[in-house]
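Every protein chain of the complex appears in place save one, which is left out.
For chain A:
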Amino acid sequence: MEFFIQLVINGLMLGMVYALIAIGLSLIFGVLEIVNFAHGHFYMLGATVLAALVTSAGIGFFPSLVIATVAVGVVGYLVYVVLLRHFREGEFDRGIILTIGIGMVLQNGVAYLFGSSSRMVDTSLSFVSWDVAGFFVDAQRTVAVLVGAVAIAALYAVLTFTRIGKAMRAFAQNREAAFIVGIRPAVIAGIAVAIGIALAGLAGAALAPVFAVHPAMGAPILFKVFAIIIIGGLGSLPGALVASLLIGVTESVVGGYSSVALQDAVAFMLMIVVLLAFPAGLFGKGIRV
């Protein structure tokens, strides 16, 4: 039983990080109707920037986390302004090709600048763990989870209480109506893309000290997160959160009791089952908060 609870705790931690990535991807899809195939690569970029700041520049973990998140968000905003902004409605397939290309450029650009070997990042929290009621709690992972929870709560607050956040939800729910009330699409979409991509960067930065950092780390997580947002329902943010936690826990439990090979297939098996039973995902479409 204790082993099981330990696995669930680990799974919730993993799930929270999936949620950061999945919610950003879902937000961008909801507002722009573009599936960002480069999303995993922005996660990688966040990890890379953090690794560089901590290891090479000797900056502390928390300031580096903030800098990395903002930096990735800025890159995301520039990608919107320079490339994604020019899309017209219904150019879905062009969006796929273009974002795959952006991902490739990021991956190879990072490999060129930083080398393609795996790197470990040591911070003041590495190798620290706490014993909480008999359970082993890793400090670095705990910090990642707390950071994720705070970021998700902040996004919820922005979407619920601010004018710009409400405009994002409005835009995702009915574009024509959003034009009619005078919402400027480029402003809203640019902010949504910057926020969504910054969240992926934050996830990468928060997890950099936990996993090895390397240029190709983006693609595998991207496909897992695709499975997650399909399970949760495309465009649904609570759906993305719930599905992330579900997958995180299931993976952790499966990995604990059987094999690591099966662990990575779990998300996709669940996705197939959900698609058969609920074609629109568990939570349907529309940014709901």
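One rule holds in what follows: contacts are C-beta pairs under 8 Å (C-beta built on N, C-alpha and C of every residue); 3 or more make two chains touch, one makes a residue touch a chain; residues count from 1.
In this text, contacts and distances are computed from a predicted model.
The unshown chain of the complex is recorded in UniProt as "ABC transporter ATP-binding protein", chosen from "ABC transporter ATP-binding protein", "Spermidine/putrescine transport system permease protein", "Cell division protein FtsX" or "Dihydroorotate dehydrogenase B (NAD(+)), catalytic subunit". Residue in contact with the omitted chain (choice from A:Ile97, A:Met120, A:Ala177 or A:Ala265): A:Ala177. Screening A:His41, A:Arg141, A:Arg169 or A:His214 against the full complex identifies A:Arg169 as the residue touching the chain left out. In the full complex, chain A contacts the hidden chain through residues 163, 166-167, 169-170, 173-174, 176-185, 286-288.
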